[in-house]
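Can you keep this structure in mind? I'll have questions shortly.
A single protein chain has been omitted from the complex, and every remaining protein chain is retained in its original position.
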Amino acid sequence: MNEREAPSLATHGDRDGSTTAPVAAVRSVTKRYPGVIANDGISLEFRSGEIHVLLGENGAGKSTLIGILAGMQQPDEGDILIAGQPVKIASPRASLELGIGTVFQHVLLVPSITVIENLMLGGRWWQLLTREPALKRFRELSALLGVEIDPDALVGRLSLGEQQQVEIMRALWRGEKVLILDEPTSMLTPQGVHDLGNVMKRLRDKGVAVILITHKLMEAYEFGDRISVLRLGRVVGQISPTTLAGMSEAETTDTVIRMMFGTGAEHARDAEALVGRGRQAHRSRAVDRSGLPRFSVRGLQTAATRGECPLRDVGFDLWPGEIIGIAGVDGNGQKHLADVLAGQRTAIAGRIELAGHEITRDRVPERRKHGIRYVTDERLGEGTVGAFSVATNLVLKEIGADPYWRRGLSDWPLIHEHAREQIRRNDIRTPSERTMLSNLSGGNIQKVLLARELDAEASVVVFNKPTYGLDLQNTRLAHERILASAERGLAIIVISTDLDELLEISDRIGVMFQGRLVGIVENSADVERRVGLLMTGAEAA
Amino acid sequence: MEALLTEAFLTSLLFGAVTAGVPLLLAGLGEQISEKAGVLNIGIEGMMLFGAYAGFVATFYSDSFTLGFLIGGLGGMLVAAIVAVLCIRFGLNQIVIGIAVTIGMEGLTALLHFFQFSKTYPRLSQAPVLELPGLSQIPVIGRALFSHNPVVYLGVIMVVGLTWLFRASFVGLNLEAAGSKPAALDAAGVSVTRTRAVAVLATGFMAGVGGAYMANVGAGLFVPFMTGGAGFIGIVLAMLARGRPVWVLLGAALFGISLAMTTALQVAGINIPTDVVQMLPFAMVMLVLVVFARHSVLPPALGLPYVRGDR
Partner (left out) sequence: MSVETEAEVGGGSVSGQVAKEIQAATVRVLVPVLLALVMGGIVLLLLGKDPLAYYGYVVKRGLFSWGGLQETFTRMAPLLLIAAGLIVAFRAGIWNLGGDGQFLLAAVITAALGPALIGLLPRALTLIACMIVSTLVAAAWSLVPAILKARYGVNEIITSLMMSFLGTSFANVLVKLFFRDPGTTVPQTRNLPVEDRLPRIFDTTIHSGVLIALAVVILVHLMMTRTAFGLKLQVVGANPGAAVHAGLNVGWLTIATFALSAGLIGLGGSVEILGVWGTVRADWNPAFGLLVVPLVFLARFNGYAVIGFTLFFSALMIGGESAARRVGVPQHYVLVLVALLLIFLALVEYLDHLRRRRLKA
């Protein structure tokens, strides 16, 4: 990526006249990883009584900075200052003792113990568990946050929103100076996001310095007092409270885009991906539903497994060329749905039909033969074998099949030739087809998956969180490929927790709630409100 | 058949069951602590063996059984320290190191014993017995259950102690977190490495005492490879006990009975070949595993080294 001279770091509308020293600050912090500079000379100040948003795409370096403040990593260069004094945050314990509480993107609670036990975690091992002081603090924080949770409930049984509230309590447990929230809204319903916003504002009003990490411009505008924009490891601009207060959302959007991408038009499309909803027109293609549905599902049910939400009742029809988006908060059965559609999990009840044929009992190999493809969300966990070469991964689902295997014997030259072709055609950035797959970047691993799944015989494709963790460019590329596949006549299911993404590419949107597909709505004018309602469990929006 | 119900047989069986079961109990409890914390301690057999040899040597030269148990425990802990450094500090594969430790201690103790005692094969005098007042007078079970070396009673007390410890103190909480979701423990500011290391060291100590018991009390001498799978049975007990020490006790009792069968049958005058009876405990283990397969619960982070910041 070319290094464009970033707009001067001078903020838009500078000092707001506040005289208090920042409660925390980072000064010229740099952190390098193999092959990438995650943080490049970042200097920022965090003030009490202010919600400071760090806004940037995936890969901009936000999580690394937070990791440093939370004591998980050490900076290679630069200082951390607490109340003006340089400190070393050598471990999570040190971070907590300095009054910095961090809520990470993935829930860091032990599911097999209760809420109060999770909150008490951190005591020295020779101490006895004393409930009363902990309960007292729990009640304090519950009042502060305005939430109500049973302290003796097993964390594994709570909803994701409640778990997040417990996480916030845990972060504030030892003192409320700084609260860092790393992408907290990805797991929440629109209502949940709204509630979280209220919690943040209450904390801010009580004097806590709140740091909010997000890649969603809308959130930054709605919740932030101050916005710092990050790109490629650097701070490319900042909007101070006074300035922000006087700007509309559109103006803020323009300013942020200019800070990130300058005024060049070539980045306009990346910019649109950042902004998402509101800028992009909804899909206006009409889907031809005159014939038989290509893919038909009725009454799907799966067996309950420990810690996962099973399917209770899922049904929908899908026509060729159509994209159906499956929305919903994580943990409402999406994983089981993807598994069942792909053939990795058997349904205990229900029916799946492909172009009129029943395929409910078919497992993965048979479904693949029928043209069903699955781009999984767990790219390294199940989609690929990190220790194998790119070439091997590209034929991973066809082991034993013609033409790469004849009578059980491998034709490695042919496999490598096929790989080179795929690498060329899909612009996969890799030194060679023999490179170990885990050496590739996340975006390129996704390209491998897409290359493998979107082959000539694909007819129905299931995408699970297709752009999770990808930067803007790769996100855009993935969306383009999905749309192109629909143009070619494939029937597509996109499961995602990112509602903006679904609004952008789906023809219809269904919502998963507690294992049921509770409603399917057309992607038209009123869609967001209706989907939001469905996500809370209200029937028929 | 009546031969089986004689006092002699029953006393012999129960007494033998306790003697055979105590090392299993200690190994099982120890392994349970490790497994709770997320460490699959395959090397426990090696820890028991080294504890057996160390304890034997200590008692042989000092005439003190108490010292023997102490040194045995420390010996087991020493081996555990090696596992802690390699697997927990460096994150080496726990299974490979466990196999190495087991084979290594088998070889090392056999080697040491060869150079020290192979000419003489000395025996120890009878280990001290603590007869519980009153209880030891009860016919049959009195002599079988309540006239044992103090370590036996300590073992049972440990079951109660650990149960309480797991429930009422941070020990239990930290172990649970280290085994289920170490990242949560780390974020709470507690060192996962230290928690796991302490767990492994505790396991080593208990295994060492168990081994010393086998040598000093059970047999009265050290024979190379004498643990004969006791450590592995301890692992099975821990696997099936689902985190409750009292289940380890029950399992150890069960296997103790099967191990004591040979001698007891001989006492009763029934002559079943030793080898057949020797199959009994392992056959029982397999049977129990087959029947209870779906109920064995292991902590999610078992066997996986924890690296901060690893996503």
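A and B are the chain letters, set down in written order, and residue numbers restart from 1 in every chain.
One rule holds for everything that comes next: a contact is a pair of C-beta atoms (placed from the backbone, for glycine too) under 8 Å apart; a residue touches a chain by one contact, two chains touch by 3 or more.
Since the model is a prediction, treat every value here as computed from it, not as a measurement.
Chemist: Given that one chain is not shown, which residue among A:E378, A:E417 or A:E480 touches it?
Modeler: A:E378
Chemist: Touching the hidden chain in the complete assembly: which of B:L29, B:M48, B:A80 or B:I97 does that?
Modeler: Answering carefully, the residue with contact to the hidden chain is B:I97.
Chemist: With respect to the chain omitted from the figure, which of A:A134, A:L396 or A:L483 is a touching residue?
Modeler: A:L396
Chemist: Which candidate, A:A21, A:V87 or A:V364, sits in contact with the chain we can't see?
Modeler: Only one listed residue reaches the unshown chain, and that is A:V364.
Chemist: Hey, which of B:V246, B:I270 or B:M286 is the one touching the hidden chain?
Modeler: B:M286
Chemist: Using the touch rule from the top, list residues of chain A that touch the missing partner.
Modeler: 32-35, 342-344, 363-365, 368, 374, 376, 378, 381-389, 392, 396-397, 399-400, 405, 408-410, 412, 431-432, 434-436, 439
Chemist: Write the list of chain B residues that the hidden chain touches.
Modeler: Interface with the chain not displayed, on the chain B side: 40, 42, 86, 90-93, 95-97, 99-101, 103-108, 110-112, 114-115, 224, 228-229, 232, 235-236, 239, 273, 275-276, 278-279, 282-283, 285-286, 289-290, 293-294, 296, 298.
We adopt the following convention: only the chains that are shown with their structure count from here on.
Chemist: Between chain A and chain B, what distance separates the C-alpha centroids? Give it in angstrom.
Modeler: 47
Chemist: Quick check on the complex: what are the chain A residues that touch chain B?
Modeler: 67, 70, 72-73, 91-97, 102, 104, 108-113, 117-118, 120-129, 170
Chemist: How about chain B: which of its residues touch chain A in the complex?
Modeler: Of all residues in chain B, those touching chain A are 168-171, 173-174, 176-177, 180-181, 183-191, 195, 198, 308-309.
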